[in-house]
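With one protein chain held back, the other chains of the complex are shown just where they sit.
Think of it as A, B and C in the order they're written, each chain with its own count starting at 1.
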Amino acid sequence: MSGLLVATLVLGLAGCVAGAASPIGIRTPLSVALTLAACAGALAVGVAVLVRGRAVSFHDQHLLPLSGFNLRLDRFGALFVVVSAGVAVCALVYRLGYDGHGLSSRTASAVLPAFVTTLLFVPSASDVTTFLFFWELMALTSLLLVLADHRHRAEVPVAGQWYAVMTQFGAAAILVGLVLLATHAGSQSFAAIAASSLHMRPWVRSAAFVLVVIGFGSKAGAVPLHVWLPRAHSESSGPVSALMSAAMVNLGIYGIVRVGDGLLHGGPVWWWLMVMAIGALSALFGALHSATSRDLKRLLAYSTTDNMGLVLLAVGASGLFAVTGRHALALVALVAALLHVVFHAVFKGCLFLSASSIQQATGTRDLDSLGGLLRRMPVTGSVFLVGGLAMAALPVLCGFVSEWLLLQSMLHGLPSKDPAVAVAMPVGVGVLALTGGLAAFTFVKAAGIGLLGLPRTEAAARAREVGPAMTGGSGVLAALCVLLGVAPFLVLPAVIDAANGVLGRRGPDPLVRGWQVGLSGVHGVLAPGILAAVLCAAVGTVALVRAAVEPGPVRVAEAWGCGRELQTARMEYTATSFGEPLTRVFEDVLAPSHDVDISHVAESRYYVEAATVHTSTDDGFERRLYAPAQRALRRFGTAARSVPNGSVHRYLAFGLVALVLVLVLVA
Amino acid sequence: MTSTWSVAADAAISVLQMAGVVLGGPLLVGLMRTVRCRLEGRVGPPVRQPLLDLRKLARRQRTRPEHASWIFGLAPLLLVATTLVVAAVAPLLATGPALGWSADLFAVVYLLLLGSVALALGGLDTGTAFGGMGASRALTIGAVAEPALLVSILALSVPAHSSNLPAIISGSLAHPLWLATPERLLALAAFVIVIVAECGRLPVDNPGTHLELTMIHEAMVLEYSGSDLALIKLGESMRLGVLVALFAVLFVPWGIATSPGPEHLAVSLVSLVAKVAVLGVGLAAFEVGVAKLRLFRVPELMAGAFVLAVLAVLSALVLA
Amino acid sequence: MLALLVLVAPLLGGAVVAAAPRRGGLRWAAVATNGATLALGVTLAVRVLAHGPVTGAGGVLRADALSAFMVVVIGAVALLASWLGIRTVALDLAAGTMTPTRAAAYAILVQGFIATMLLAVLAANLGVLWVAVEATTIVTTFLVGSRRTRGSLEAAWKYLIICSVGIALAFFGTVLFYLAALHAGGHSAQALDWTSLMATARHLDPAVVRLGFALVVLGYGTKVGLAPMHSWLPDAHSQAPTPVSALMSGVLLSVAFYAILRFKAVADLSLGPSFSREVLVVVALLSLAVAASLLIAQRDYKRLLAYSSIEHMGLIALGAAAGTRLAIAAVLLQILGHGLTKTVLFLTSGEIMAAEGTSHIDGVRALLARRPALGGLFGVGLVALLGFPPFSLFSSELLMTRAEFGVGLGWVAVVAVALMVVIFVAVVGHARHMLFGPGETAAVDATPPRWVAAPLVGGLVACALIGVVAWPLSGLLVAAAHVVRP
Partner (left out) sequence: MTFSSALALAAGAVLVCAVSVLWLTSVRSVIRAVAIQGVALGTVALILGVDQRDPGLIAAASVVLVLKGAVIPALLSRSGGGDSRGRESRPLVNVPASLVAAAALIVVAFVTTRGVGRFVGTSAGSLVPVGVATMLIGFFVLVTRRRPVFQIVGLLMVDNGIALVAFLSTAGVPFLIELGVSLDIFLGVMMLMVLTRRLKVEFGDVDLDELQELRD
């Protein structure tokens, strides 16, 4: 098996070389084929690890100077590898039919395989150096892919800069946290850290955990380090945004769980309350911005922040249960978290791919310029609908199952003596519920404005269905949304194994499986398959009844326009107007800016010639936190520039002062 | 549930519940309308008028706006179907309907949400300003109602250690005093507010209005006609019926059949009808006395409900 | 013999080029001899690793693993710089800004510069080391001022004055070491010899050594570019001809740091590691802070690279402050990685300046779109410089951080990492303006010819390879670390 692991790495590298060196005609197919082979290898290894339960390792002391290259893929890591590989396969197939966005350049062709490979190997790393090596390489390659289209759109470099800065900030925090642990463990291998972490001093453990949460949180898009995410994910090309949003952000969760549960074996209550608070904040903030955004991909990106927030909420709940001694429940919550990671990967991959198809077909991702696409792009539209239903956590699609399990774990965690838990759980449920409602709102907005109704622009009216590779790549994920929603038992055992693996326990299984999902020992089970069957039967029955009683075929008629003859797209609700009530409701949080511009007719100021209203809900953190910080930094930099004024005397004076200081202090 | 007979009996209960909701929902609406008219000093239509309306509408031809897609036709089906599923799995007549173990309160909530989402999509599919407006408003209210709804469910579930409906009802049957506890009363209050919002009743929405400024639900369904409109009206009244019935069995569980048998069922049916009728009359009386809230005051109401629900959970923990 | 050969090789190349300044083909002789230096360095390293230190020229020269490593670094950087030097000289001759006579002088000075650096790292005696380092100052002053513009003269003046003062302080420090060594029983002629100094190191008077070491850090630190005597560096690096900037930034700074490393080894044996740690931490953090503050609003990309050198020297000093064997090995790896990367970057920036006609960051836009080859090289170089894998700076910086945590310098390392984040933010911002954005692709003749791009690509590839597969090098690194940390 370790041979296959190495083969995966080599294949990924080969894809990279092929992308860089092969002639333009075969560049894309060859590099994609090699990368697909690497993904297949990773899938095989990952599935083997999950099925057999035995970790696969590979060590080589000749690689990575003075520290060695160490891989060890255990069940927990394997889950993430399988998810990444699965998403990558679909995204790569999709990429075969996708063009534009600078993805065909030599650089991008070489970097894409590298990015996929790092996604596959981050969870395999088993020491600090190897981990950071892949982690940083992942950050770098994804950054390059985000920047791929910089020549054509000025927003791309800006997005890249945000991403680079936030990811580097996160990487620095991770580096310090992990090095701190490695130092106190006396070895940089994860196994050694895990073995000695319980004997470390509390401040070391806490400092490391907080740093790691900050660092990995920034990758997972947790508030307030999320600002890069809506920019980078929306500016990157289709396959890349899918890979980033469905696979890369997961690794932030991987890191937090790996360190918090795997290496540190849990910690005090406040750690997990912190994680829950970050999660809740991210979920709410992401959901709100997602609900009020009019840019299709930005909306999806904020939804990623929302969903990763929910996962963090579950991770925090799991840690909280573990520290209060309720290990079975801790496992349930962690399973809910990991299940949501898996399902989020599936539906967000599906959504980003189909949204990119829409973008390619219409040339825009502004919802207010779309409309009527379901009839023009039936497959892509349906795929988007399926993914969106899953995103809204509606029943019989996959998002529902994981949210349900999280609700269950919170419900059963509630009767607790610990006041922290008692307060955290209802608040958590409230957050979950509100984000659920907002996600439904978001979905209706995206699908209703983007796919239904009348096309709002010429480009939308001319849109045609995209090619088979693109519909295939996204369609597979949509099918998975349905399949996993109806039959979660297909992945549940693997997820439970992974959760058990990282918790390092082997208690009695707290979950009911088979066609049902639920907690064993209580009457709280869900049989999504049966629910789906009943729902389908009900829909069928009602449809039959309707067909039986109605007198004739459906008559196509003009819609009611308050008596106006002609109905145009200008009369339709737009995404902005759709989100307006919600914006008003959450005015204090979103702080939208309104700009009304009225120009009068020259003859009389009582007649209005034109009126434009401009509203925007930009990111509050960006405006209130980052913009002032940016300004302060720039001001400091400008001020600092005047200290070295070019005078050799001043420079020498620095030296004289230093010399006198040396003499006074040392002699 | 092992013998074929009891499975058949459970299935029969489910079918009975579905049929009851299909018939009872419109009747409840009719009852409420009549009560309202009487209180306002009018005679009003007969109680069965909604059923007659449905029959009339079902025979009319359907129309579809020219730009609409297949979503438009699917939405009414989904609305009715999700409510039917809820009616089938909820323990309205007996504590153990068929499939009762396959869903719980959370699932019920999300199923109803699916129906609302479908309807909103149908509204947007028409491509008119009204559809979008109704969908936007309905979902805004739905989104802010969701936390209160789920947390009040949590308050109910905590003492039973389960969100499974039969478990909750059995629990309250076993501990009658449980009903009078503060957490239950708080949860009750929150639940009522949420039901009013979910069903689009006053003061959140006025089902009778067709004024642009105030329409919520009606704006969404403006383009539906014929059998589709019948389905939507049916679905809406079924929702009201099933939620009121659920409310009745959750908070006043007595009379529900705990074991199979026609005599138990009959008692259960009678008591349920009585409870729902009383609640319906009460609700109608309440509606007469209030005016519709401004749209942007509704979230405040929902926030209040959420606070009540959180208090319910906390008091459940403190008093437990 | 081998050591002497190493020393003579570059001079030979310089002589050949100078002999016939009009014969362009002969300029390759310098490249060839610098290549030979690299090869000899490798041979030296192999020999030293197998048979221990090598001496030559009657005991004046001595090569241990550390010296051999430095010879390799100097050889590699010199090879790259002289390769590109052919192009810059040819361009200058064609443009008429350089006469053949001055081209000859230039060749001799560059090769002499390389030779003095080699002498510094091969000197057996710390006094000779001082003489060699001072000699590099004198040689390079000519080179810095060779363009004879107002700016280059100003830079040359500042460079010479500040570095002479600094190096004088280093001499003061050396004298104090000598004093202590004499009192510890050293024979006057050999007291400053590395071997005898290390033998008597444990008996040196602590008070004198403390003052001596502090002065050595301040003095040689001037040449290294450590704050507070760093101010000459941005001026000189931005005004010198690019191959010279590359050599200065790539190796001259490291050669000066090599001197500090040697003295640190002696001081640590006498005082224990804590004193040198304190001194180095102070200057390192100061340097990082200076680099960070001046990079934020930097307006000139050559100065940006210069301040980045100050940053990296600060990091190296911090790694040396940790002082464990692993840390020293990491420091050396950093020296190599920084040498290669910074050389490539300076050389590329020279090409950019030749193409764009300005060294202002504001004056250069959308380079990747307009000049993909130059922009790409510059971008990849910056990526390497900012410490991303697979480039070796990632490994060395991580190793140094680990080492710093390991010896209780955790807080210092945290501050350093924070400053590095600030530097990252600053550099990325400038790079965004320079490299990205929409633009028309320039005419083909503006892209550098293949033989020019080849060494630059080679340098970056080497840096990446070292960062991933380092087994041939690790032995040398560890052995070199043993020299200063026995």
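General remarks:
Note that in this section a residue touches a chain if its C-beta (ideal position, glycine included) is under 8 Å from a C-beta of that chain, and two chains touch if they have at least 3 such contacts.
Keep in mind the model is a prediction, meaning the values are calculated, not measured.
Displayed chains that the missing chain touches over the full complex: A, C (touch as defined at the top).
Contact with the chain that does not appear here is found for just one residue of A:Gln61, A:Thr568 or A:Ser647, A:Ser647.
Checked against the full complex, the candidates C:Trp83, C:Phe113 or C:Phe171 give a single residue touching the omitted chain, namely C:Phe171.
When you scan C:Asp64, C:Glu134 or C:Glu311 for touch with the missing chain, the hit is C:Glu134. Per the touch definition above, the residue from C:Arg27, C:Arg87, C:Arg277 or C:Arg303 contacting the chain not shown is C:Arg303. Considering the complete assembly, chain A touches the hidden chain via residues 641, 644-649, 652-653, 655-656, 659-660, 663-664, 667.
By the touch definition given at the top, chain C reaches the unshown chain through residues 125, 127-128, 130-131, 134-135, 137-138, 141-142, 145, 148, 150-151, 153-158, 160-161, 164-165, 168-169, 171-172, 174-176, 178-179, 182-183, 188-189, 191-192, 205, 207-208, 211, 234-235, 238-239, 294, 297-300, 303.
FYI, only the chains that are shown with their structure count from here on.
Looking at chain B, one finds that none of its residues touch two or more other chains.
Only residues 61-67, 107, 128-129, 132-134, 136-137, 139-140, 147, 150-154, 156-158, 160-161, 164-165, 168-169, 172, 175-176, 179-180, 182-183, 188, 633-634, 636-638, 640-641, 643-644, 648, 650-652, 654-655, 657-659, 662-663, 666-667 of chain A touch chain C when the two sit together in their complex.
Put simply, chain C touches chain A in their complex at residues 157-158, 161-162, 165-166, 169, 207, 210-211, 214-215, 218, 222, 227-229, 231-232, 234, 293-298, 326, 329-330, 333, 366, 368-369, 376, 383, 386-390, 392, 394-396, 398-399, 401-402, 405-406, 410, 413-414, 417-418, 420-422, 424-426, 428-429, 432, 436-439, 466-471, 473-474, 477-478.
Against chain A, the residues of chain B that register as touching in their complex are 58-71, 73-74, 76-78, 80-82, 84-85, 88-89, 99, 101-104, 106-107, 110-111, 113-114, 116-117, 120-121, 123-133, 135-137, 139-140, 142-151, 154, 157-158, 161-164, 166-167, 222-223, 226-228, 231, 295-296, 299, 306, 309-310, 313-314, 317, 320.
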